[in-house]
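Subset of chains shown; positions unchanged.
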Amino acid sequence: MASVNAVPQARPVRFWDRLNIGTKRVIWAWAFLAVPIAFYAGIRFYPTFQAFWLSMTDWDLLSPPRFIGFANYQTMFADPVFWKVFNNTFLYLIIGTPVSLAISFLIAYYLDRVRFLHSFIRALYFLPFLTTAAAMGWVWRWFYQPVPIGVINGFLSTLGIAQQPFLRSVDQALISILIPAIWAGLGFQIIIFMAGLRAIPGTFYEAARIDGLGDWAILRKITVPLLKPTTVFLVVFSSIGFLRIFDQVYNMTSNDPGGPLNATKPLVLMIYQTAFSSYQMGYAAAQTVVLFTILLFVSLLQLYVLREKK
Amino acid sequence: MTATSAPASELTANSRDIRPGRIIIWTLLLIGGIIMITPLLFMFSTSLKTSGQVYDLRLIPAAPTFDNYLRVLGDGRFMRWFLNSTFIALTVTLSNVFFDSLVGYTLAKFEFRGRYFIFLAILSTLMIPTEMLVIPWYLMSSQLGWIDSYWGIMFPGMMTAFGVFLMKQFFEGVPNDFLEAARIDGLNEFTIWWKIAMPMVVPAISALAIFSFLGNWTAFFWPLIVTTSRELYTLPVGISSFSAESSIQWELIMTGAAIGTIPTLLVFLLLQRYIVRGVMLAGLKG
Amino acid sequence: MAKIELQGLVKDYGKTRAVHGIDLTIKDGEFVVFVGPSGCGKSTTLRMIAGLEDISDGKLLIADEVVNQREPKQRNIAMVFQNYAIYPHMTVGQNIGFGLYTAKLSKAEKKKRIEETGQILGLEKLLDRRPAALSGGQRQRVAIGRAMVRDPVAFLFDEPLSNLDAQLRSQMRMEIKSLHRRLGTTIVYVTHDQVEAMTMADRIVVMRDGHILQVGTPTDLYENPRDVFTARFIGSPSMNMVDGTIASGVLSTDGAQVEGLTLPAHQGKVLVGVRPHDLMVTDDVDGAGLSARGEVEAVEPLGSETLVHVKLGASQIIATAPGRVVPPIGSTVSLKAEANSLYLFDAASEKALGRA
Amino acid sequence: VEIEYWQYVFDSRVQAMDQLIAAFQEANPDITVKHTTFPYADYQTRVVAAKVAGEGPDVVQLFYGWTDQFVKGGLIQPLDPEVFPYDAIEADFFPIVSAMKRGDSYYGLPTAVRSLALFYNKALFAEAGLEAPTNLDELLAAAEATTKRDGGGNIISAGITMDMAGQDHHWWREVLIRQNGGEPYDAEGNVAYDSESGAAALKFYTDLQTEQKVGQVGFMDEGQAAFRAGLAAMTIDGTFRLGAFEANPFEWGVVELPADANGMRSNYSSYFANAIGATAEGEELVAAQKFLQYISSPEAMEIWLDVVGELPARRDVALTKANLADPILGPFLKGLDYAHTTQFYDEAAQRQTAIDMVNRVLLEGQSIEDSITAAATAEQAIIDAGRQ
């Protein structure tokens, strides 16, 4: 065979050819990243910094923004509604994340062992993830109705349990909204958990069975610890989701957004109202800054708590 | 993969496992699944009712009718919205697959200073509420003349941090040997990525594609803001325009939502095993 | 410690039968090695013994009790896996202690046993490390430690060394062997490496396609293989096979001369087996036995000896030359195998006809 | 020239407007009108977003309650008195048009106006052997007679709907307070209902649920839904609901809002006005003015009445014999005569104060007086903020 790739001899030495291999690779890397970096800078970071600046202004969309220092923040921290909303947001987080993770893990854990009609059942659980919040919010509102209309109250009364006001109660409304929110995201979490479960090598289970562990001990000692990377991922992503809850609240309380009496109002809805009903952009920006801070803090805290211990 | 690392479930699926306990679990799971889709059943049921029957909340309509479907589908605008959504979801998905993969690959496989910083910076965008960005985006669009255009609808979603994260995890699992072999074969870095690395992460690409398609198919808020002509509405925006001042045509909304669910349902049913495999192979190393 | 008996053990996966009713008695304290090509059913058999797979038919007895229906933990058997199966989220000590999970021992007692075990295996300094910070050999030792710690009636090993490199493998081989001597526990060991089988086993079980072909001590199998498969499987490099015919008491072979042998009573095509170590490159080809001449196609100098690949008729055979002799490639050499170092097999059934 | 007209999506309104545009373009061949619509829920957002980007429409439809925000935001410009003589406006239109006046200038003109009336389910009334109520006592009696309850005392069919998020807050603010001898706002536009009459009005309203037990807030989610489902005998709603109720599978009727014991009636009227966008100038301004003139002309109003079913904003177009005799339009038209129009600064926020006020009483058991004081304070704050 004749040489097809003889080293080109008398080639002019270009600048590119004089670079180190490592340097060339770095240049390639930045070339690959150029468009994305421009994108992220322009579409995400610049607007974000703009929001930080706006939070110090009294911009109302209509007249040019005026710098007013921390006045928005002062207003906000003095506003009882803000604290109520702040509280609600954390309730969504600290109820929603553990409950949804526990349920989805339970389902994934058992679904993983089911062979018969496996993908059909899995599809059932995933389906809600495919729907639009607006249409589903309406359906859920009806589920929560008192008898004779409400399915849930109907069910309760056949069990002999008193009717519950659900959305019409300052105590129950938040939970009532959380349920559809959990419902909608469950499919996604189940799929992720199942993927995590399947990634655990089977020999670990066999070894544990030989060591004499029962199902429960295997779950506690083997499955849960080995599932940690998946759990970390889901905890962080679902926390972000619950901290940013909006669609379900907006659609299920469309007559009295965030009501009754702000019992269900999360921060994002407050931001939305401040920005797009009252057009107090500066004030809304201050709220987003708070939301951003919470998100950042919670995520970092979780990553820290759940970090891999060396 | 050796037999020993096969999924546990397959190894434990002994004949012994057909036990009462299993059957109970199976039944409970099925019941749970049915409960999960009950709201969807109501959606389909409402879409088969006339506007007068909407508040008759029986699951099985007294007189089911396909009028709503005929009305919705017969309306040329609806088809247009449907096509818009398809086009937008597909384009954004393609862009996501391309750019998220490229970035994920670069972050996973290239060594350079600032790599970790860029990764963190991209991840941190997950924490920025979109609501915060809508107004700046709108300003930007209007200055650049993107209002009321497909590009205007699509541009904010062209890359996502989630995709970058997912793809990075995946590419970390691709052995360097493959890339080096290609380098020796004379491919440039771009071709190595495109011809060698990409085909090796097909499961991840399908997972990303599905999540991205679903996400964009149901996108509502931004398309609503940036479109002005009805011809450019996406399906969810179009569907919501069935509502008017405090008088919402639920039967049409449900019909639209039902029709809108069908493509995503098909996409999911066709590709669901790739999602599991895709996410599984990513290993989610945190 | 206990005797293990397999009586007509069968394993079906759906419609395919992986193990075809095997019978075997493993004596108390014996070290039995299962060998055979990939997919022959070694692991399946082992897993049936462990209780990880259902037994489709037949009986399994441990210490004279039928245990078909018992859970693994009730059988009190320990198992070591190819990929070690040590838990990445636990320290070495916790991993070893995991073997005591169901044991009713106080914390202190457990701790003592873990330390003892660690000492036996030379892991005492590593008890607080995570597996990620261990080498392959150390991981394997941890896996063995977890198996040892609770004093099982038998150890099962499924290719425990195949993820290790050659040097470590030979070291671990010795360690497992000496552990067996020390503990005296019954061991069932699966491998497809014949060196492991030869060096470790009290008895070797050769399997193929879900059947047992031959059971015997290593020397037994080396000296008296019952068929071509076992003959070629045991010993390295593999036994050379030369086509031949016995016609009216005379053996003629393809490219080689045979002289002064006592042949078995057989007519027809045969295979003449000769081990590379018995086939010497030498100029002294006189005397009874097999002799041949051929062109050198390749040489592998190993230092202590040189393997010489020689073309013989249509095939290639391997012969041995002394360490410092490296015949040039392309040259022609003479080969000689002494009488009684030849193995004869029936060409059709591949069954052994005896030595010659 | 091309000018752009914006309104929210509602089938019949879009149709009517298309018809008007066609007619207008025929008369003015040099002008084309681009008709853009947005879903109602996000209409305001869209308008504001457009303004930020400097892309406003030339003629825009707005709820009169948004006027302050639109004016303050510079979204719309005052009508040129040369083109729209103010004295003619005041003469020809219903007086509620004055809600479009800020300072000395008018900022927009309505095509159609709406008022409230009491809808009742004829079937349920017939069942109870009742006639439509004319005053509040009859209303209570009819509600009691038509309410159905299950064994546990739960309402399974309401006598009257209770939905502050719907039209009830108008009923309470402009009708019930006045019927109790008070005023919702004083002459300066400040909140004036933190009074005995305000409290009495609120008590009347909340008593429907707590004392009379003839209605329930949140029953069937929305008042109109309960009525449409045939599970409420009465509901107070506006002209714009007529279309939605057309499909009801039962017969229903409309009567004027009930009078008080002294026969005193009040009503609340509102409308969507059309205004000229702040960005329109030159040629486009002229075209926009022509278009606005056309769509507030008697001809346009008749078309609007035909297609949409909304009441004409000009007295002479509205108060024709035929219209007044109409069993459905009649009660609404009559209501226009004694209707009040609330001057809103932030319509959504002000409604929210009313919703919260009722919720505090019903859900948290706050006393009527405390609740109304809190509501008054909150609303006054909104008004103050709006006036700045």
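In this document, chain identifiers A, B, C and D correspond to the written order of the chains, with residue numbering beginning at 1 in each.
The working rule: a contact is a pair of C-beta atoms (placed from the backbone, for glycine too) under 8 Å apart; a residue touches a chain by one contact, two chains touch by 3 or more.
Since this is a predicted model, take the numbers as computed values, not measurements.
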Next on the checklist: I see a single representative of every chain type. Please write out the full complex as a formula like label plus count.
Outcome noted: A x1, B x1, C x2, D x1
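In this text, only the chains that are shown with their structure count from here on.
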Checklist outcome for this item: Rounded to the nearest Å, the gap between Cα centres of chain B and chain C is 53
Next on the checklist: With centres defined as the mean C-alpha position, give me the chain C-chain D separation in Å.
Outcome noted: 92
Checklist entry - Roughly how far is chain B from chain D, going centre to centre by Cα mean, in whole Å? => result 41
Next on the checklist: Multi-chain contacts only, two chains or more: what residues does chain D have there?
Outcome noted: 41-42, 45, 52, 166, 220, 222, 231
Checklist entry - Which parts of chain B, given as residue numbers and ranges, touch two or more other chains? => result 4-5, 11, 135, 240
Checklist outcome for this item: In their shared complex, chain A is touched by residues of chain B numbered 4-13, 17, 22, 25-26, 28-30, 32-34, 36-40, 42-43, 46, 57, 99, 102-103, 105-106, 110-112, 115, 118, 121-122, 124-129, 131-133, 135-137, 140, 155-156, 158-159, 162, 186, 188-190, 193, 214, 218, 220, 236, 239-240, 250, 253-254, 257, 260-261, 264-265, 268-269, 272-273, 275-286
Checklist entry - Okay, in this complex, where on chain C does chain A touch? => result 47, 50-52, 71-73, 77-79, 81-83, 85, 87-90, 98-99, 101-102, 130, 146, 150
Item to check | chain B-touching residues of chain A, taken from the complex the two chains share | outcome: 5, 22, 25-26, 28-30, 32-33, 35-37, 39-40, 42-48, 50-51, 61, 107, 110-117, 119, 121-136, 138-140, 142-143, 149, 151, 180, 183, 186-187, 191-192, 194-206, 228-230, 232-233, 237, 240, 244, 246, 268, 271-272, 275, 281, 285, 288, 291-292, 295-296, 299, 303, 306, 308
